[in-house]
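One structure, as structure tokens, below. Some questions next.
A single protein chain has been omitted from the complex, and every remaining protein chain is retained in its original position.
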Amino acid sequence: MGRATTIPFGPQHAAFLEPLNVTLTLEEEKVVGAVLNQGYNHRGMEHALSLDYRKSQYISERVCGICSFHHSTAYCQGLESIYGIDVPERGRLIRTIMMECQRLTSHLLALGHIAESVGYENLFMQCFRERELVMTLVNRISGNRVHYSMNVAGGVKRDISPEGLKDIQATMSRLRPRLRELHRVFSRDRTLSKRTKGIGVLSNQAAREWGNVGPVSRASGIPRDIRQDGFAAYSMVKFSPIVREEGDCYARMMVRMDECLQSMDIIEQCLPLIKDGPVAIQMKGHPKGEAYSRVEAPRGELVYFIRANGKTALERIKLRTPALMNVASLLAMLPGCQLADVPTITVSVDPCICCTDR
Amino acid sequence: MMTLESKMRIRSPWIMHFDTGSCNGCDMEVWALLTPRYDIERFGAMNRANPKQADILLITGPVTKRCEDRLRNLYEQTPEPKLVIACGDCASTGAPFHNCYNVNGGVDKVIPVDVYVPGCACRPEVLIDALVLGLSKWREKAAGADKEAEG
Partner (left out) sequence: MNEAGPKIERNACLEVRKRTKEMVEAGARMIAIVALEREDGSIELIYSFDRQPGIVDFRFQILPEWEVDSVADIFTGALTLEREVVDLFGLKYKGIPPGLFLEAGKSPVAPLRRRPAPAKGGDEDG
């Protein structure tokens, strides 16, 4: 048994897109203890969001760039339920399509990231190449690559033209064979599975105790997907949550890969359902009341709690982001692993630090 | 007159990316820059996570209070001549996070910035443009530094 060594991992590290610091205690190559230091990205969004509810749609997108549309949807849904209105069907379908597009970009980013963390540069590049297809698609539809700015309380402010719908269909048809190919690589590649199978196991029990959400919990055998609650237009499409039992990095990776294919199915189911009609309705007066709003962001359940008291400033707006729960559970996965596996494990929970710290 | 070393370095500027509290939008675009669609390796630029090997710092985010010291530290570790590019609106001015209490409001509040890139989030095309603009500034800096070294 060697002497314990302490090494800092981050905040600026090749494996991380964002600043997160993990202080690891090592005995030779084995991790025996880990401490998470976060807060490098804490800006104070909850304060900024509460200042004026009419401007907060803009700010809510800036909480996180990878799941910006989910954030603004959660915020707008919260306001809509305070006003007690229903968004027109066309608006809900457009929201669903955009959310699934964003899930595709987010999952492909996460998958590429995992591939890179095991040293598979080629696959990382391939993931990002396919991702650009979706990025340019949303650019054509919304005019932006990252922050779509399509949401407004009451619906969406930008309609999709008939040509746009055809464009989405065409892009999905182009994307499908490419993602199938990616799926084949991710599921069958021997090097990749050796670096991910049995690594960073999070048991079902631990996932329940840590309150994990999203793909991380589904990879540990918890069949919970907020989309089943049927917000936006998810009640109109057929899908079932993708669940795996192993709870290791491989399972988390494959859940994301399968969800990419599922997202395309959902988008293709939505397209024929779109009928002519309004995309948004107006709301009158300042909001008064309180609401929870939940959406399934790419990383899991995203909760907004809004309490308004009839003024422009909201009394309280609280965000519980999925990454906050998932990043904390790293403490359950890291002890016992090898130092070389630390990047893979951290990346496999898809740590979105801007969400975590807000 | 530039030394041989400076001439070689400018052909292959290595970049280091650091996020100081942005929304991740610009970071994604920085990563898009490294991948096949935009691929800045054609200009000889490579992503290096090590400040000691970097020539160009790509900084995103409005610099949160906790990141402040780390950013300064990274800047000091980077060898001269170095170039700082502030990517996106929040890194340039802090505007999107104007009302947040824990930010400094721009990279230039902490370290000197050479190129400001607008956009929220900034597009990869603009980043390439900023890189090219930055390199011409870098050439001036390198020439100045070499002259000083010659005496």
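The chains carry the letters A and B, assigned in the order they are written, with residues numbered from 1 in each.
The criterion applied here is as follows: contacts are C-beta pairs under 8 Å (C-beta built on N, C-alpha and C of every residue); 3 or more make two chains touch, one makes a residue touch a chain.
Everything quoted here is computed from the prediction, not taken from an experiment.
Peer 1: One chain isn't shown here. Among B:E41, B:E68 or B:D146, which residue touches it?
Peer 2: Looking across B:E41, B:E68 or B:D146, the contact with the absent chain belongs to B:E68.
Peer 1: Return the single residue from A:H42, A:R90 or A:R195 that touches the missing chain.
Peer 2: A:H42
Peer 1: Considering the whole complex, which of A:L133, A:A219, A:V303 or A:M333 touches the chain not shown?
Peer 2: A:V303
Peer 1: Touching residues of chain A against the unshown chain: what are they?
Peer 2: 38-39, 42, 44, 46-48, 51-52, 54-55, 208-212, 224, 229, 289-290, 292, 294, 301, 303, 305, 307, 312-313, 315-316, 318, 320, 324-325, 328-329, 332, 357
Peer 1: Taking the full complex into account, what residues of chain B touch the chain not shown?
Peer 2: On the side of chain B, residues 65-66, 68, 98-105 touch the unshown chain.
Here, only the chains that are shown with their structure count from here on.
Peer 1: Would you tell me which residues of chain B are touching chain A in their complex?
Peer 2: Where chain B meets chain A, its residues are 18-29, 31-32, 35-37, 49, 51, 61-62, 64, 66-67, 70, 74, 90, 96-103, 120-121, 123.
Peer 1: Write out the stretch or stretches of chain A touching chain B in their complex.
Peer 2: 11-14, 17-19, 39-45, 47-48, 51, 58-59, 61-66, 68, 109, 112, 124-125, 128-129, 132, 135, 145-147, 352-354, 357
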